[in-house]
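Only one protein chain is missing; all other protein chains are in place.
Right, chain A next:
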Amino acid sequence: MARRRYHDGLALHQALPGQFLPFLVAAMSFLAALALAGGIAAHNLSQRWTHGAGAVTTVQVPGPDDPAAGSGTRIAAVQDILTHAPGIVAAHRLSDAELRNLLAPWIEQTGDASLPLPAVIEVHTAAGQDPMSPLLSRLEAIAPGVMVEHDSIWSNRLAALAGSLQACALLAVLIVMTVAVCVVMAATRAGLQTRRQAIVLIHSLGAMDSYISGRFASRVGLLALVGGLGGSLAALPMLLAMSHLAAPFSAMTDAPVLAPVDWRDPRAWADIVPHALLWMLLALPPAAGITGWITTQLTVRAWLRRLP
């Protein structure tokens, strides 16, 4: 019988309508997803750029044909050390032609082609390792004036850039969360105001604060969960497309793949999208729900404190 339906007078469907709040929370979740995705992408790219395969170190040996401290020429001694050191994938001495090619702009400027050139060795190191540092003193001993140049300036700059991108992403998420909390608070207060008469009445009939705040919080928590779900779903195609485009830059293999993807196969998605991103999308709706629930609990309890 309709009249026997549970009615405690709060009429929450009226107090907290089901369209406005989920829509706003969905928009917030969408923004948060994009910001988080940016943060995750920055993290992944910086990992790849600073520790990835293909990090190149150049070693300049001045006076390559001078005798080394031990025996033989300096360049031979240096090459010997480099080729036998662990963690070094390849050590390739640039030919004179390669070198002149590389230095062409400067040589043309000075107009002096007979300038004594140093020998330059390109050292490819294994991913995630720094085999050069322990060698420096040995290299210096056999070939004084040797210069080892990492692209570490670049990788440091990239790391700093990635760090600030991540900080921006975090800040954006915090701002979005603050706005979401304020929206939930405002909606809850408006809901309390529309049902003020009923709330005051059931309060004087002996309803506990926890009962009233619990009823509001479960409604808002549910609406926020739905909103978060909507935001995640809306962000998914965008993040898939972006991950697909970013794949060649962040993949750990050197081959730039932009192979066609079978979008109907979720396992194919998992290959493209960084796992952190998928987890983030999964975590977003419950996070929105819990945030809404807690915010509403606190808002309603604070409001009820006005009643004795």
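Throughout what follows, a contact is a pair of C-beta atoms (placed from the backbone, for glycine too) under 8 Å apart; a residue touches a chain by one contact, two chains touch by 3 or more; residues count from 1.
Definition applied: contacts and distances are computed from a predicted model.
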The complex's invisible chain, by UniProt name, from "Cytochrome c oxidase subunit 2", "FtsX-like permease family protein", "Cell division ATP-binding protein FtsE" or "Putative zinc finger protein": "Cell division ATP-binding protein FtsE"
Touch with the omitted chain, as defined above, among A:198, A:240, A:276 or A:294: A:198
Options A:126, A:141, A:182 or A:208, residue touching the unrepresented chain: A:208
For chain A, residues in touch with the removed chain: 3-4, 6-9, 11, 14, 197-198, 201-211, 308
